[in-house]
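Here the complex is missing one protein chain, while the rest keep their positions.
Chains here go by letter, A and B, matching the order in which they are written, and residues are numbered from 1 within each.
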Amino acid sequence: MLELALKGSKRYYGWIAFLLVLIGIGSIAYVNQLMVGLETTGMSRDVSWGFYISQFTYLVGLAASGVMIVLPNYFHSYKTNKHMVIFGEFMAIAACIMCMLFIAVDVGQPTRMLNVMLHPTPNSILFWDMTVLIGYLSLNLLVGWTCLQADRAHLPHPKWLKPFIYISILWAFSIHTVTAFLYQGLPGRHYWLTAILAARFLASAFCSGPAILLLVMMITEKFTSFKMARNAVSTLVKIIMYAMCVNMFFFALEIFTSFYSNIPGHMHPILYLFAHADSGLVTLMWTFLAFAAISITLLVTPQFRNNLKLLPYTLAILVIATWLDKGLGLVIGGFNPTPFETITPYWPTGKELLVSMMVYAIGALIVTVLFKIATSVKKETGDSQLLPCGCSSEDACECDSEEAEAVPAEA
Amino acid sequence: MKNNRRTFIKLAGIAAAGLAVAPKAMASSGGHSPVKVNPEAVHAKQWAMVIDTTKVHTEEAIAELSKVCHAIHNVPSIEGKREVKWLWSDEYGHTFPEQENPHLAEEVHHRTYMLLCNHCENPPCVRVCPTKATYKRPDGIVAMDYHRCIGCRYCMAGCPYGSRSFNWGEPRKNLDLSKLNPEFPTRMRGVVEKCNFCVERLAVGKMPACVEASKGAIVFGDLYDPDSEVRKVLREKFTIRRKPSAGTEPCVYYVI
Partner (left out) sequence: MKMQYGFPIIVGLAIFIGLLTAPFAVGTMTKTYKQPELKLPANEKKCIESTEFMRTEHMQLLNEWRDWALRDGKRIYTNHEGKEFVISLQNTCMKCHNNKADFCDKCHDDAGVSPYCWDCHIQPEGLK
């Protein structure tokens, strides 16, 4: 099926070339980091993890989120989703690879990375995180590729695949739980030391992940003949709405526990992020709250939620809000104030951002290639295609057949 | 049973090959390993330290101890937020943040406190390390194998005492190469480092360098030996430890 990724329009190749240029620029920054060490970053002995690890954490959420499409399809036979499943799985593959790359660029001695496998240490959560990420990547590769190949050959999905599909659904929850355990089991880091962190991670993943997936799918629709089924979209948006509400509810629980108990250690990181940090960070943290409020308002109001013109903006606002919370504030608030009640400000350096750009561009490249393959197969089989009236072939909507022939085919 | 002779020769061959590689195959904890402990070494079940803050409590005095420690262990001197330190000092509020009150005896409040790795009985850094690069030795010392450290810095997030430093850059750039201690290695960039309770000195029967240089202000010994000097001091004087609520059971005690 890989050959499908090689046949594309000029625009497709142009986009790939653009991503390769970004990867090239980022890799120069990475080579520089390899030569001189992590002093190219803004991290310090007090804030010993930074942008890389927080991106890793955010992207584990993206990897886990595909399950919000897969689970209804397989556990509830919600077949409206069936042509979306492959995109959830392919997105998970790209996200897993980005996660691993963010870990790889963060370690001080990348050539010794295999020590994690050569000296397996089950008491370390990092060991388990590696295990579940590799497992989840393999499961998605296996399930996604096999299903798509069967679809292309007009064959039913093989029976032996069933157990792997069910395992992969449960596995999705495990990857983000284990990632939360990475943080929530550390004494002396009060912002992380909370039993609800794993639940909050999952809630945040199940709103931000599908939101990112929907945004990418909307872009995909612009460049291919693929069209999401309208009901699949509206179901997913409802899932996003509930997950975001639960996410913010959990955040409110944190605030209550910290401030009503009046325990200094629990209040300090929150006060730091929302009041005492430098004005840039404080503004961003309040932006998170404001954007979270806006996105929830837009999602819970039916006429806004069902407005397909407004939807991309709603989702983008939600993604920014969750990213500011989990992809930025989480790590900084965990390290500040330090366990000895001092403040060491952290802000990523330009080189750090360039290396991160490289990893994101690699992820975008993987998504592009995999989505190109998936949309080409869907086009071959005629599933979930755009009809001239703007509906998807999966929708129960009557289009004029004469116009259908007039639609220019575009890859 | 035609093959008996052949089988015998084969087995003999394998046994001979086994003998040839014997030193390699011997497990490090095996009974007949060709290694043993230096007879001069001092032993303990859990090494511990008591710092008498009535005797050593000025920035200058602790800086002296720090200089001794950093010189023999080739610790680079770096200013600012990326500093590397094995032994350092801080004020009361940063040392015992949970045990501060607004009307603390002024003299105690204004002392400067000596800080180093607590060699916890229940170390979070060892719990989180994904490669066993940091580990607890049978004598209770939390040690590091710099050869194995991948530089993931999980131990730094795990340590609630800030006892761990990462080599963000090349450490030798910040060392006076003409004044290195040739008996001890430096570190390389990209690994974490910390106080080792002078394990290399204990192995030859010496006390840790800071203990020796403190002129009696620091006592060192076995926490599990009721007759040890540490236990004697702990019996007689009031002591506190850093962050007891973290459940790490630090083995560095402070006489207040």
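Basically, contacts are C-beta pairs under 8 Å (C-beta built on N, C-alpha and C of every residue); 3 or more make two chains touch, one makes a residue touch a chain.
These figures come from a predicted structure and were not determined experimentally.
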{"item": "Shown chains touched by the chain that is not drawn here", "value": "B"}
{"item": "Option touching the unshown chain, where B:Lys67, B:Arg172, B:Lys206 or B:Lys232 are the choices", "value": "B:Arg172"}
{"item": "Full-complex contact with the absent chain, from B:Ala105, B:Ala203 or B:Ile240", "value": "B:Ala203"}
{"item": "Among B:Thr186, B:Ser228 or B:Thr248, residue touching the chain not depicted", "value": "B:Thr186"}
{"item": "Sites on chain B contacted by the missing partner chain, in the whole complex", "value": "23-24, 28-29, 33-39, 41, 74, 135, 137-139, 143, 145-147, 172, 177-178, 180, 182-188, 199, 203"}
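To be clear about the criterion, only the chains that are shown with their structure count from here on.
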{"item": "Approximate Å spacing (C-alpha centroids) for the pair chain A, chain B", "value": "40"}
{"item": "Footprint of chain B on chain A - complex, ascending", "value": "36-39, 41, 43-46, 48-49, 103, 106-110, 112-113, 115-116, 118-119, 121, 123-127, 130, 182, 185-189, 265, 334-335, 338-342, 344"}
{"item": "Chain A-facing residues of chain B, complex", "value": "80-84, 90, 93-95, 97-98, 124, 127-133, 148-154, 156-162, 164-170, 189-192, 243, 246-248"}
